[in-house]
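Note that this complex is displayed minus one protein chain, with the remaining chains in position.
Let's look at chain A:
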Amino acid sequence: MVDIKVVSQRSKKEVGSFSTSSSTTVGELKKQISSKTRLGTERIRLAVPSKTSKLPNAFEALGKDSDLVSKHVGADSTLYFKDLGPQISWSLVFICEYAGPLFVYPIFYFLSNLIYGTDSPKSFAQKVALVCYSLHYIKRIYETIFVHRFSHGTMPIFNLFKNCSYYWGCTAMVSYFVNHPLYTEAPIERVYLGLGLWIIGEVFNYICHIQLRNLRPAGSTERKIPRGLLFEFVSCPNYTVEILSWIGFSILTQTLTSWIFALMGAAQMWIWAVGKHRRYRKEFGDKYPKSRKILIPFLL
C-alpha cells in the first residue's frame, strides 16, 4: 500500500492523503477524492508536473480513468488536483449550440419588416441559403444524437456559453446580410456551383462520421486507424469536406460574412486536425500511413 498525497494545483494546499495499492486505477482514486471533497468525479482532474514543457508550473493530466495510478506517480507520491468546475454533457452542449442557428437564421428571413424596416421578395439564392443553413444544423443535431460516440462524457459548463456565443453570433452575422432587402444575388451558375459543393461536402461529411462511428464499438473508447474513401488521403476528411461545404455556401450566398465564417471555421478545424494527426502518429507509430496528409489531400 502506498499513501498518495493529493495537492491543489492552484493553492498548493493539501487536499488529503489517500491509500492506494499497485492495482488502484485513476478512476478509483478519483472516487476516493470525490467522497472527501464532495465534488463529482467528472469535475476532478489529476495531474503530475510536466516533464516536457518548458513553462514553469506546467502540468500533464493523468491518462484514462482505467490507467493505474502507480504508472503516473513519481518518487514523491504526490498528485495535483484541479476542480474543473460544473460540468455538462458533450451531447447537450452540441444540441444547444446547433439548435440556436436553427432559430436565429430564419428570424432574419421571415421577420424582414421587423429587422430591416422594409420587406422585399426573397430571391432564389436566399431561399436556397435558408434551406442549406437549416439542413446543415438539423444534420448536426441528428449526428449528435444518433451518430457520434464521445470519448469524454462531459465538459466545463463555461464552454456552453462560449460555443453558443460563437455559433449563434456567427449565424446572426451571416443571416443579417444574406436576408437583407438590398441583397445582391450571385449569377445563377454560381449559385448552382455553390449548392453543388455544399451537397458534396455535406454528404461526404456524413459518410466520414459514419465511418468514424463504425470504428468504435458501442460503449468503448478504443481507438483504431480510420480507413477507406477520403481517410486514405487525409487524417480528418470530415473537416476537409465541412470546409468545402462552407466554401460552397459562401459561393452561393456571395456575402463577405459567410466567407469570414468559413475562414474562422477552417482555422479552428485546421488546429483540431493538426492535433488529431499528431495523436494518430503518436498512438499508431509506423502503422499509420506516412502518405496521409492532415487536411488537404496530397498537399497539407
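One rule holds for everything that comes next: a residue touches a chain if its C-beta (ideal position, glycine included) is under 8 Å from a C-beta of that chain, and two chains touch if they have at least 3 such contacts; residues count from 1.
What we mean here is this: contacts and distances are computed from a predicted model.
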Which of "P-loop containing nucleoside triphosphate hydrolase protein", "very-long-chain (3R)-3-hydroxyacyl-CoA dehydratase", "Elongator complex protein 6" or "20S proteasome subunit beta 3" matches, in UniProt, the chain that is not displayed: "very-long-chain (3R)-3-hydroxyacyl-CoA dehydratase"
Of A:Phe59, A:Trp90 or A:Tyr183, the residue that touches the missing chain is A:Tyr183
Of the residues A:Ser50, A:Asn159, A:Gln211 or A:Thr257, which one touches the chain left out of the display? A:Thr257
In terms of residues, what is the contact footprint of the unshown chain on chain A? 177-178, 180, 182-184, 253-257
